[in-house]
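Every protein chain except one is present and positioned as in the full complex.
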């Protein structure tokens, strides 16, 4: 395995992983974690941390409506982050970008501000069995409250969408199709472009949960032609507490506001109020200023690299991990789709995933054990949990070797033969 | 004026303002702003910034459900922030504390998760004419959607609540009384304890918008005996993107969830789901981890000082500012209540507030001009805007002198006699 | 303060204190309302067209020195212009206050507002009256907002 690792490291010489690792303070500390839980949240490069610091140390003013220099600087930085976001996902312009506190709030915004005012009994909401809870519960709640019906595109045993019945599932009653772009359990990259086209044909809206795809792939919302597109900053090298909802302008105009408060209004009287222009209509209260600025810095960091190299590198890393894991006795890997993202869920016979994660932690290897906020997938597979290793371009094949060696040790430790 | 300033500075010698100013990086930079817009957002001490950095540089893992050391450290830090918050406002325990992205989200949470499921035509929501838009719009929206009626406690010309008609306004139809603790326009500290007691008598719930009070006063939610209590981190030396909703446990249990997603669930099936224990039931998705930790550090910073001294100091500063401003020709100060907080709204005859703020900015003095997200107050006063200066304990009487001198200069600059 | 004097030129202060064509009009052929959501200031514009020519133009409203002076100077400039000339002037002015470029054509006294582009928060003040008069010229009903 050590030979392979060396070979891997050489063939990836074009991406200077060591240089990249130097950009991440946590990877230059005294005890460097083998951090393989990137699908949960990623590490942060120094440039992101310092963009946040700069705001707090040099111009920590509130945005909009400030007439003084500090406030104008903060406003410009905040709105620049919106521009960067628009460019990052190829939105036509920054008015398509609503800042939220995360993917979860982005999806809830749609469920509240569009769903509650547009769905009625008989209408259908179509999601998939592969969704993260954040793209299930908002729809369960809105279905319960509006009388609409929530339906699911089933998945196959090996972690792909089962589209055999799609023409019945996606029908004239379907008002919105909300689907995960890249699975946080299987890694599956779903054929969302195809489903969006199909949904458009029958006049249904579309929402893409891109929390796992945006960090790893260049995305193009204009080409996808979806109506809504949601993702989180903290999963793509950015701060916690910031997310993005891309929403088509006509929909933003037509939608009710979500939260009420400062910033989102134009005029308030005691009787009634009018709303600010989009996208600010959907940003009530003091926004997540430092966080938006940090997210902008994260996008800059990613675009400063050759993305093709990053993708190749993560792909090679993932393939190497799959291959190495498969050599372990009692190993089951869930999902075998291609194309896929850098996330692998697995179980080892005779070791509960939580025990495995516990032993790996002792080896300084951080992986996730659990249902990964996707209980319907667990139910489908007839298990309660998996262990999940997920990578980012700062990970190395040596770290994957450590993962595998630790799993072997865990088997011994737990008394398995 | 300079003599007075010196006197002031001496009499406040017990609070070492210079030492405090050293704790704030922005006040030790090359160009130090005269920052008098603290009611909009405050500056940040180094300890808050470094608490955030520490999370990003040393243990930037996701919280809850992590079996590895980094994740446990993050979870502990996040939950410790909840404990600190409970102590800071004297909540019985940390389960009363729901983290939100700000005051605005905290109030919207109540309007959505309680209001939409409990209000019906004929019910009344009682707020005041003095509210911030964040405590108006959520209720306008919920009133519109449920058929409940929104009523207002009027205010007097000089910025106090007019309680002459309170027994009619607060009546058995009233289901909730939502009121601002300390006015962000007038500085008025409202008699919320008295109104809470009155509301309790007739069985109405109570919500206190404490965005402006918590940064300046020790508050005691147990003594106030309110049902909900909301405030923001960024207005009390903490990060943007974090706020707090204190909510009584029985209400948390009885309420519907607000947003749906990860963390807030217990069990999810494709048909239906059950909710996590409170308060996590109301925290959907990856929380604002770094921000909660930063807020905890802000609370620690404040409690590390002698709060009586801080309050005395801010009071003296405010009195000094009122006295100094009153000497300026054409000055109108809005509101004259006692007790009051360190915020003063005013206008100078012949200068539009935005022009004034612009000239003050040239003098490096940052104040706010506008409606301060309180248009009903502006309507009541028959104006469109005021200039507002608001202080924090790092401000000095010298800075107030600069404010007043700059206003005098502005008058000259604008050609006034 | 020198910087700021570039924004608040003496001529602006004069127009602010003594705005031209300030007041209501009895017999307008068109009126329009303008609103600057950033500050809450409002302005009503009265227009009397005769054929395609601005015969008279007046305004009332609240606003800062920039917006009042801009409105005042605008009215003096637009009087006597054709509808088409007025719209062209709007476009030149708009370009000037957003980019700082002094346009080729004749912007006359309006050039005193060329410093505004350095103050993004104040651009809306300068264009408020112009947006409103454009609406009045084009017969639009809705309240003009500063973009």
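Some notes on this structure:
Labels for the chains are A, B and C, by order of writing; each one numbers its residues from 1.
Criterion: a residue touches a chain if its C-beta (ideal position, glycine included) is under 8 Å from a C-beta of that chain, and two chains touch if they have at least 3 such contacts.
Since this is a predicted model, take the numbers as computed values, not measurements.
Hidden chain, full complex: it touches shown chains A, B.
Only one residue in the set B:15, B:67, B:86 or B:255 touches the chain that does not appear here, and it is B:67. Note that of A:208, A:333 or A:359, the residue touching the chain absent from this view is A:359. Looking at chain A, the residues touching the absent chain are 351-352, 354-355, 358-359, 362, 369-371, 375, 378, 384-385, 409, 413-415.
The omitted chain makes contact with chain B at the following residues, 64-67, 72, 75-76, 266-267, 276-277.
We adopt the following convention: only the chains that are shown with their structure count from here on.
Summarising the inter-chain layout, the chain whose CA centre lies farthest from the centre of chain C is A. In this assembly, the C-alpha centroid of chain A lies 32 Å from the C-alpha centroid of chain B. For the pair chain A and chain C, the distance between mean C-alpha positions equals 47 Å.
Taken residue by residue, chain A touches two or more other chains at 65-67, 267, whereas all remaining positions touch fewer. Within chain C, the positions touching two or more other chains are listed as 38-40, 122.
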